[in-house]
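For this view, one protein chain was removed and the others were kept in their places.
Up next, chain A:
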Amino acid sequence: MAQRGGAQRPSGGGQGKICQFKLVLLGESAVGKSSLVLRFVKGQFHEYQESTIGAAFLTQTVCLDDTTVKFEIWDTAGQERYHSLAPMYYRGAQAAIVVYDITNQDTFGRAKTWVKELQRQASPNIVIALAGNKADLANKRMVEYEEAQTYAEENSLLFMETSAKTAMNVNDIFLAIAKKLPKSDNNARSCWMLQVITFKTGETM
């Protein structure tokens, strides 16, 4: 039966510790929020990813050494008008990825505003990552890596340049978040453990 993450007697060892976290993606329109999620969750990339209306929900699980982290991902709409719905999605989130497009300075400015809003409004322990997406278009770069990195450091954000198209750093950024999230603690949406114990016939428990 279920041996996965499970333990065999007698050691009782192994653990199916699973932590569930709510993660929200924020950022200006067309910076690649949905594409990052699609790449992370399905390993796909669509050049013409349709615009997100309201928000979309997906999940993906990553395995760390001793824990399975399950992300409940809320991918939000980028247009300003939908901004008024954003608190619905980031409230209670344990993690956020704020995305900008490295070829567009305005989107970086917008990302900063999102970070500010999260720092002010979201839960205080939220882990925020900044993703400079479309890194494959480095020849059209308008936001310098150093500039973003400095900003990220100043605000204690995780930072990576990513490319949903080439998959560069996509899994990494989610993994980095997973690592940074406290997992033994009430910070998670829920943490639970599956333990599988197998008894052979005649064994006593």
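Convention: a residue touches a chain if its C-beta (ideal position, glycine included) is under 8 Å from a C-beta of that chain, and two chains touch if they have at least 3 such contacts; residues count from 1.
The working rule: contacts and distances are computed from a predicted model.
UniProt records the chain missing from this view under the protein name "Rab-GAP TBC domain-containing protein", selected from "TRAF-type zinc finger protein", "Peptidase S26 domain-containing protein", "Ribosomal RNA-processing protein 42" or "Rab-GAP TBC domain-containing protein".
In the complete complex, the residue from A:Asp106, A:Glu153 or A:Asp172 that touches the missing chain is A:Asp106.
Hidden from this view is one chain, which touches chain A at 1-7, 9-15, 17-20, 29-30, 42-45, 47-59, 61, 66-68, 70, 72, 77-85, 87-88, 91-92, 105-106, 109-110, 113, 183-186, 190-205.
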